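Omission of a single protein chain aside, the complex is shown with its protein chains in their original locations.
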Amino acid sequence: MRRAFKYSSLILLVLALLFAYWVNKAETKPRTVRDFAMDTYIEITTYRHSDDAVTEEMLNDFKLLESIFNRYDENSVVFDVNKNAYEKPIYIPAIFMNLLTESLKLFYYTEGHFNPAIGPLVDIWMKVIKGEEFTDLPEINILNEAMSLSKTRNIIINEQDRQVSFTIPGVSLDFGAVVKGFAVDRAFEILKNRGTDRAVINAGGTIGVYGSPAGRKYWRIGIQHPRREGIIGVLNLTSNMVVSTSGDYERYKIINGKRYHHLLNPFTGYPSEELLSVTIINKNGLLSDAVSTAVMSMGLQKGIEFLTQKSLMAIIITPDLKIHFTGDAESLFQPEL
Amino acid sequence: MDSPTNKMVRICILAVLGVVLNLIEPPVPAPIPGIKLGLANLMSIIGLYSLGTYSAIWITIIRTITVNLFLGFDLRGILSLGGGVVSALVMEAVYYFYKRETGVVAVSMLGGLMHNFTQWLMVVILLQQPYLVVYLPFLLLSGGVAGLFVGTTGVYTLRKLGGFISGKDSQP
Partner (left out) sequence: MKRGDLLIYLFTASMLLFSFLLYLFLYSGWGFNQRIESVIVEYKKQVYAKIPLPSEERTIELKGTWGNLILDLNGYNVRINPSSPHYCPDKICMNQGWISKPPGTIVCLPNRIIIYYQGGNDIDGLTH
């Protein structure tokens, strides 16, 4: 009896090792295609040979979206609209109308914190971050002018003739904050039509998990640590979820010891300051993208109030590196040790 | 004083005290969620060493089921039931076979260890998350430390109140 007692720890160790081996074995080999589209990095992971055609179809769709919504590309539809829509109404494709009207709905949904007309303000701050034209901070009157241009009331939509026009010159639409989520939603649609079992789509950090993983219960999506290399934790997700993160660490410049990044508060005209990153988990990618951008601008208190009221799942990281949860997000989150 | 009813009533009183401790005990701030000191386990230990074999397992079962009636049966409930039952069974077995060769503190520590080990095993199997393997050393360590603490508390409680709880003394 006493001898059995002595060896039981050894038996337990062997069992644990066998178990660890077995679970590692159960993973299936994924196939990942990496490419660039929509001014960002794309990664599509599928699990069967027959899915290669589907991957190709999704990549082509992303490139189609790029040709419509990349406002830095002179041949894109949005460039044409931003340039000419004051002079005459511009006829736009159905996808454009779709994303524009959805974006305006999200503008009201987020109480103006996500703003599809924020282009003029973005232009100024991107120049600041890249160090072009402005070596220092922009003057307040320049920001004020840009803010008055960045109003959705300057946009006139004619749904019947599928036309869009601007009331004043200088208005500029920017779908950069939502096009990735929109693209993931469309990719899910393609996967559904093609009857694919499972796939992971990473559109520049907006990640969609489709179907359920093979041989295990959850997809594991890492959340970037906002201040160092590596992840701050992992999200355990079941099927068909889109995770979108907005953070102050992607594109930024430090001026006089202060961090100025590309996520702007449309009400102050300055980069939002209170939060390091916001991660939204939702079935709808467009909504995830828009809300993560909007909550960055709202700040902690207003953001949590808003998310709780709409019962959305979010993970918010504040400058003290504290992690705040809304909805049921805490139950999905596993901190990285 | 040794009637089954008498013992049953004492077991139930300890179980109810355990329920109260369970409900009021706050979680310890730690990097892994859900680490607790397991004060309620104190009642199982006291029961085992004052009322004898089979009392710890009954106290644990009654306690966990009652607590789950309060909080609703979910994953956490199943985990606490599994962990509690296995840890109580191990303590009972050691008490039954090696009563003379073991002490309260060590048995309590073993209980805490087995409690967390079982919970970890259940999480890994139920959630099928192999990567939770990395939590094991932290859970075992916290389980053992909590068991030591509870065991030490148990020794002092038994010294002062053991006779009263078992019914040998009529006054505390």
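The chains carry the letters A and B, assigned in the order they are written, with residues numbered from 1 in each.
One rule holds for everything that comes next: a residue touches a chain if its C-beta (ideal position, glycine included) is under 8 Å from a C-beta of that chain, and two chains touch if they have at least 3 such contacts.
Keep in mind it's a predicted model, so treat the numbers as computed, not measured.
Between the chain not shown and the residues A:S244, A:N265, A:S297 or A:T326, the one that touches is A:S244.
Touch with the chain omitted from the figure is made, among A:R48, A:K83, A:K105 or A:K130, by A:K130. When the missing chain is restored to the complex, the residue among A:V171, A:A187, A:V200 or A:M313 that touches it is A:V200. For the options A:L99, A:V128 or A:I221, the residue in contact with the chain missing from this view is A:I221.
Remark: the omitted chain is touched by one listed residue; of B:I35, B:I62 or B:V105 this is B:V105. The missing chain, though absent from the display, is touched by one residue of A:V33, A:L137 or A:L300; that residue is A:V33. Residues of subunit B in touch with the missing chain: 94, 98, 100-103, 105-107, 109-110, 113, 117, 131, 133-134, 136-137, 140-141, 144. Residue-level contact of subunit A with the missing chain is found at 2, 5-6, 8-9, 12-13, 16-17, 20, 33-36, 39-41, 43, 45, 130, 200, 202, 205-207, 209, 213, 219-224, 229-231, 234-235, 243-245, 247, 249-251, 279.
Criterion: only the chains that are shown with their structure count from here on.
Subunit A makes touch with subunit B in their complex at residues 1, 16, 19-20, 23-24, 216-218, 220, 234, 236, 330, 334-335, 337.
Those residues of subunit B that touch subunit A in the complex are listed here as 31-33, 97, 124, 127-136, 138.
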